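A single protein chain has been removed from this complex, and every other one stays in its place.
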Amino acid sequence: MSKCEITFGKMKWKNPVTVASGTFGLEYAELFDLSQLGALTTKTITPEPKAGNEPQRIVETEVGLLNSIGLQNPGVDEFIKIDLPEYRKFDTNLIVSISASSINEFASLVKKLDTQPGIDAYEINVSCPNVENEGIAFGTDPEIVFDLTKKLRETTEKTLIIKLSPNVTSIMDIAKQAENAGADGLALINTLYGMAIDVETRKPKLHNIIGGYSGPAIKPVALQNVYKVAQAVHIPILAMGGISSVNDALEFIIAGATAIAVGTYNFVNPLGTLEIIDGIQEYCISHNISYKNLIGSIQT
Amino acid sequence: MSKCEITFGKMKWKNPVTVASGTFGLEYAELFDLSQLGALTTKTITPEPKAGNEPQRIVETEVGLLNSIGLQNPGVDEFIKIDLPEYRKFDTNLIVSISASSINEFASLVKKLDTQPGIDAYEINVSCPNVENEGIAFGTDPEIVFDLTKKLRETTEKTLIIKLSPNVTSIMDIAKQAENAGADGLALINTLYGMAIDVETRKPKLHNIIGGYSGPAIKPVALQNVYKVAQAVHIPILAMGGISSVNDALEFIIAGATAIAVGTYNFVNPLGTLEIIDGIQEYCISHNISYKNLIGSIQT
Amino acid sequence: MYFKKIQVLKVESVNDEYFVLRIRDKELTQNIKPGQFFQIKDPCAVFPLLPRPFSVYEVEGDKLSFLIKKVGESTKHLSLLKEGHIIQLLGPLGNGFPLVSNKKVLIASGGIGYAPMTYLEQKLKEAGNEVWFYHGGRSSNDVFCEDVQNCTEDGSCGHVGLVTEHIEKCFDSIYIDVAYACGPEAMLKVLVGICAERNIPVYVSLERVMACGVGACYGCVIKIKENDSIVYKKVCKDGPVFDGAKVIWDE
Partner (left out) sequence: MYFKKIQVLKVESVNDEYFVLRIRDKELTQNIKPGQFFQIKDPCAVFPLLPRPFSVYEVEGDKLSFLIKKVGESTKHLSLLKEGHIIQLLGPLGNGFPLVSNKKVLIASGGIGYAPMTYLEQKLKEAGNEVWFYHGGRSSNDVFCEDVQNCTEDGSCGHVGLVTEHIEKCFDSIYIDVAYACGPEAMLKVLVGICAERNIPVYVSLERVMACGVGACYGCVIKIKENDSIVYKKVCKDGPVFDGAKVIWDE
């Protein structure tokens, strides 16, 4: 009983747990068989190689993590040549996270990737600047999210997941537009904006001044975003934001997530995903509830 | 040297530290002389008494606090009769935090309070629902913030501080409109939205489901909001959000805050404000910098 | 009300579940009313963030103690403290029990609800009252003193059964003027019912999650009947002791 299998868009997952983009890599294959995960999510890939931001890129704050990696990645061609064949070796779903600076660039990227076998879904990182809109992030404008999603929907048949940013007035509006335009699912949340200052030097601790805030501190914020979006849409949600225990994962599932992703906690405990997979299953058994019924089972 | 005196709107403060609305009360006068603070800020007062939300109203999460008090307060008349005379006894500035459900109600509230002696400033809590705008919070719409501020500016000569919510796409836009409409200063941030679920009962831990998230967890988010707003406006900023130490307070001042408020940390250490007042002064002396020069001294 | 950082005098284990935390301080021990409480925290442990409320257990000269049940992180952490460790205390807080004199009174406690009751008993006796003290628990683990009428659900100590059942029997044989109670809400609710039937005034001490503990944050409210209407009262400041007849119990 309670195998916790799920359907996410056109994918079947053996369990509802994946890793958050940018917080995991093939390096961890030395520690455990990555096929044990419900899906693998790559770091975000862009059309061209990206050097990333100047260091300092990582700051640990009192109760969370700030990063400004700047999407350092080798670009899609190198990804296809080097990483993709490695990812394909694992018997699980592969979600490729992608980003670009215009709708057309996004579409070409998907087209290029679509020629490759072994990709099950795209996760669209809309937290990146849109050159056609004064560099403001795609993800802040419901109409742009609609247009982008629609274009990508016309481009690919694969599962299309839009990854939403929490740094907006109404995440529901954006989620609804992604749904309306044909997204198969939503991923949330990306990092909050955060900052830290060294009071001795009076310099920002990150070279980029403002970075993405993740880890335990953001969990309550992520949870309310997931809950609100789950009320607003019918497509499945891949939830993330500070998940560091089975209990955390369960909160998100009960709030309405179909699947969850572990991010920053991979750095703390690289085997945390496996513990969470087991823990969810144990909860379902001990509470005599099917995983399907657990999703969105919040009692309000 | 380094007395850390400041001017905030039409007020002179003996030091740059006050308390955050809703996290402090006259009860603490038993512990220390409240005249030692740069200003006192009342909990938010509304035109009519407010019963507040159903309990559970307070949940401690791993690294922060969730609350859904629902602005329980005795209403302005009772405030004028009972609390105001008590507040007047302290030799410091008094900031009265207020909220209402329409622009006109806000204006009448200010008019009524303006007849009373002993009030130095109003802090306008715009995180409350606006009945004229489908119950969406005033603080999410730059135009409404402009209209509200303008109306209140026409109503009172006293220092007018607009308290901003971080739950928006662009806090700078809202800050600028408050400035354009004549606000003397800005207070930020109000709480983030957050949520927690009891996985045993599958019920939200707060009766209200979603609450306001405060404490150490939100400090990096608050800091980046303060930094961004400080870049965007010329009026002084009263900063708050997780401040729990001298170091925290200094980060906000260096990021551009003229004054800071201690909120949740009052519950942890009711004498924390005094330690922070002393610590700021000591920092200025040991680093041979005037408080005035410390404000916004971030090295980017 | 004081806010002080002082040394732990002693942490004594009672059994696996309970311990007594002792401190010594001239100021803090002045004028404490039974039923009042302190907000306690180890300032070195950043999380849990908030202090936790604990009733005054025993006061003797400048010595003060708390009887604490290990239920979560803060209480477990406090149980491990050693002599000399610095803790912070805010208090005494709350209204405390209203005292009567020269009456026949009942004290009823359940589980950790025993904590404020020995000090209450002492003060009631000093005021010339005759005291019947009933205490209930799940097992002998929840029994703290042999000099009271102990009732355990598993019969491992004292009378068998719920404390409220034995109190009802007591009411049948003795005329009680006023009752004081602290314990699980299920027990308090039943007791308030029993007392109402007999027109016995009953004061109950309640627990709610607290943030400030002093009345500043409106976080700890409960519903109380007041002149035909229902209002939110603060457990920390208006309570923790309320007239049982006026409490609206959570479902």
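Letters A, B and C name the chains as they come in the text, with residue numbers starting at 1 for each one.
By our rule, a residue touches a chain if its C-beta (ideal position, glycine included) is under 8 Å from a C-beta of that chain, and two chains touch if they have at least 3 such contacts.
From a predicted model like this one, the values you see are computed outputs, not experimental measurements.
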| item | value |
| --- | --- |
| Left-out chain, listing which of the shown chains it touches | A, C |
| Residue among A:4, A:17, A:40 or A:59 touching the omitted chain | A:59 |
| Sole contact to the chain not displayed, among A:9, A:22 or A:256 | A:22 |
| On chain C, residues whose C-beta touches the chain left out of the figure | 46-47 |
| Hidden partner chain, residues of chain A it touches | 22-25, 27-28, 30-31, 43, 51-52, 55-60, 62-65, 67, 69, 72, 215-216, 264, 266-271 |
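Definition applied: only the chains that are shown with their structure count from here on.
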| item | value |
| --- | --- |
| Between chain A and chain C, the fewest steps along chains that touch one another | 2 |
| Chain pair whose interface holds the most contacting C-beta pairs | A-B |
| By mean Cα position, the chain sitting nearest the middle | B |
| Farthest chain relative to chain C (centres taken as mean CA coordinates) | A |
| Centroid distance [mean C-alpha coordinates] between chain B and chain A, Å | 34 |
| Set of chain B residues in contact with two or more other chains | 62-64, 216 |
| Per-residue overlap in chain C, given as positions that touch at least 2 other chains | 46 |
